[in-house]
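Left out: one protein chain. Kept in place: all the others.
As written, the chain order gives the labels A and B, with residue 1 at the start of each chain.
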Amino acid sequence: MSHSNASDRGYEKERIGVFVCHCGRNIAATVDVKEVVKRISKHPAVVHAEDYEYMCSRPGQELIEKAIEEKRLTGVVVAACSPSIHETTFREVVERAGLNPYKCEMANIREQCSWVHEEVDKATEKAVRLIRGVIEKVIRNEELEPIEVGLHKKALVIGGGIAGIRAALDIANAGFQVILVEKKPTIGGHMAQLAETFPTLDCAQCILTPLMSEVANHPNIRLLTLSEVVDVEGYVGNFHVRIKKNPRYVDPDKCNLCDNCTEVCPVVVPSEFDEGLSLRKAIYIPFPQAVPSSYVIDPDACLGMNPIICGKCAEPDVCGPGAINFYDQPEIIEEDVGVIIVATGYELYNPENLSEYGADKYPDIITSLQFERLLSPNGPTGGIPKRPSDEKIPKKIAFIHCAGSRDEKHIPYCSNICCTYCSKHGLLFKELVPDAEVYSFYIDIRAVGKNYEDFVKRAQEEAGIQFIRGKVSRIYEEDGKVKIFAVDTLLNRRIEMDVDMAVLALPIVPANGIADLASKMRIQIDNYGFLQELHPKLHPVESATPGIFLAGAAQSPKDIQDTVAQASAAASKALEILTQEKISHTPTVAVIDRDICSGCRLCISVCPYGAIELVDGRAEVNEIICEGCGACVSTCPSGAIRLRNFTDEQLDSMIEAVAGGT
Amino acid sequence: MSGEYKPRIIAFLCRWCGYAGADMAGTSRLKYPPSIIPIRVPCTGRIDMEQVLKALKRSDGVLIAGCHTPGDCHYVRGNFQCFKRVTLLKKFLRQMGINPARVRLEWISATEGRKFARVVREFTKELEELGPLRGVE
Partner (left out) sequence: MKIKLAVGYGSICGGCDVAFIDLGEKLIDLTELVDIVFWPALVDTKEEDLRKLKEIDVGMFFGAIRTDKHKATLELLREKARLLVAFGTCACYGGVLGLANAARSMDLLKTGYVITKSTENPKQILPGLEKLEGIPISIPKIRSLVSPISDFVDVDIWVPGCPPPVDSIIKLLDVLKDYQRGHLPPKGLFIAEDRSLCEFCDREKPEVLQIEKFRRVHEGKIDEKECLLKQGILCLGPVTRGGCGARCIKANMPCRGCFGPVPNVEDQGTKFITAVAAALKAGEEREVGEEELKKLIEEIHDPLGLFYMFSLAASIINRKYLDLGGDEDE
């Protein structure tokens, strides 16, 4: 790389104007602005230099515009406050005067000079050097225009739980096409399995199913169930996705929900919807209000479809409408979308990992989702919880908070919703079985949402649930009794208790397969496997990849309120893009010189956005995805990559200038 | 060291964290020696170690301020690139007889104005004690 020298740079062609702001007394009290103007006027590239009280004011701005016109300036340096305050302001000023905005830069002689130093001569000297540094940058700045590209006005929502449903409806209602992809045969997610939701104790299905119905009927939503995203290519505004739609074997347009098929089906397997507490047939409907409103055949449970082993369900006297098609095939659907929202939800931590709590071994030690099914009127026990072992109604029940959460050995974080739903479980159970003894083993009570503290108090005071502060060390079942070993830390004593049923509040973990999906889309996942937001405060629903947004429990454990809020936020961000005619992108991106690139691929591994790919053996940057961080620029061992308006030459000359050159 | 010597520090500050932190020191009217002159960079991951060495030769110390690891980098992991590079560069510096303390990498967030001022004061003092950077002639 050539060394930039004052003499060989050819400053004669440059016509830089330097405008030094007093900022009232803020700068002028410590920096001798007149002296700065005097010294900087001597710089070979400077043809105009002046000072003024408030450069950002209208008269100040006019001075700049006037100088640009009269002195035919090729670049402007405003020595004033921090660029984070007024860079945009001054760039608009120069643009109005007909100069490219990138030919305007600021030198920070306030926050990083006058406000932090006391000796006038030192501060003045530093101000001059700072300006010299910025002059070196601005004379080499290219005159750039924002990069613009067209977009597809369609959204893809991955995940048909409450988050995906809300996001899809918001975007569809705004008038845009949405493709909603769901892995299971029905949308609704875990919310469909819930009995009642806290703190209002609304019936979950009652508030959910109208939304599911809206999705089914919405002209702007294309619903793809039994489907998974297999590939995502492209960039914001222009994603090309491939979706694999698995066969249903039942035609939803023909199926009339008569249920004749389940009567003849010989196969019986545990029901996923009931969390294994009941059985279903190989042909089944997950729950009566499923959307699409249709039965489905489970190919792993069915005795055989190709060749047909049983075939009873398809017989004409069983399935009147002839909805069953054993030859249904998977399909690959390709779509072009502008934005993607990932709302893949959660799962419960596998209880096999917590063998000391015995949920995997003993019938009456169950998970919180299983308890929800027991409480649900459409559940396996008609809404009154009964012991899976002998179907007796438990009289003594224990809810175990933090069963695996906040535990270094299992899940270190807090799962957010357990304290409230355990209180809910206790409350609802007490309403059904008023003479029952209900215990809640907790470590801390986290009830942070609106009205949650009241709710927990209600569980304690009205329902008489006994809250015991202490970690449970072991649970097992023997002779029909569930034995709990714990500690009561408030009373400082050990507890050995026999109950009829124990319910574990297992940790919330990200849904299976999320890591794969995330890597396909080049979005980050955090240490715990949840989707990583771009910034927790500034960009809570955006991923690091422009155009891909996050919503719901996929991003972190949360309740339905926050999930819905986040889904609408993600939809709003998506609409920000979809409502544009063109996508505009800052042009200060990386550019690779193909003639120098030797195809070593180091840049590709360093780029955090996946903005670089190989084209005919040479690396190439996608301008729309590139965010201009410059990691590839420094990494390139051939020096083949240039960051527009922050080149090595600029940085080298800035170093020289601030060190005291020129 | 004679009273004439006043250490000079060239600083590379990332525009999202380090530079904003330095601005915060100014907004808070904290004071630190004028030994330091900053250059705003888009990300500490942009910095080529060649530039650090050029800056070092023209000064007595180089300060690099970026976003906190692991998760604060505006561009995801540029700060880690800088960290790895500076770690390796320091080995080389030591081998060439240069005190690696002259290249100082700090994580300073946009709210850490106090930290910025403190680091500048500390670094200046350290460089005063180390003396100017002298090579074999």
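Everything below uses one rule, namely that contacts are C-beta pairs under 8 Å (C-beta built on N, C-alpha and C of every residue); 3 or more make two chains touch, one makes a residue touch a chain.
Since we're looking at a predicted model, the values are computed, not measured.
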| item | value |
| --- | --- |
| Candidate in contact with the missing chain, chosen from A:Leu490, A:Leu602 or A:Val615 | A:Leu602 |
| Omitted-chain contact residue, chosen from B:Arg29, B:Lys84 or B:Lys125 | B:Lys84 |
| Residue ranges of subunit A at the interface with the undisplayed chain | 1, 524, 527, 596-602, 604-606, 608, 614, 631, 634-640 |
| Touch list for subunit B against the chain that is not drawn | 45, 48-50, 53-54, 56-57, 69-71, 76-77, 80-81, 83-85, 87-89, 91-99, 102, 130, 133-137 |
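Everything that follows uses one rule, which is that only the chains that are shown with their structure count from here on.
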| item | value |
| --- | --- |
| CA centroid of subunit A to CA centroid of subunit B, Å | 34 |
| Subunit A partner contacts - residues on subunit B that touch it in the complex | 8, 10, 15, 19-20, 22-23, 25-27, 29-34, 37-43, 45-48, 51, 54-55, 58-59, 71, 74-78, 81, 85, 117 |
| Complex interface listing, subunit A residues touching subunit B | 82-84, 108, 110-113, 115-119, 122-123, 125-126, 129-130, 133, 524, 532, 535, 544, 588, 606, 608-609, 627-631, 633-635, 643, 646, 648, 651-652, 654-656, 658-661 |
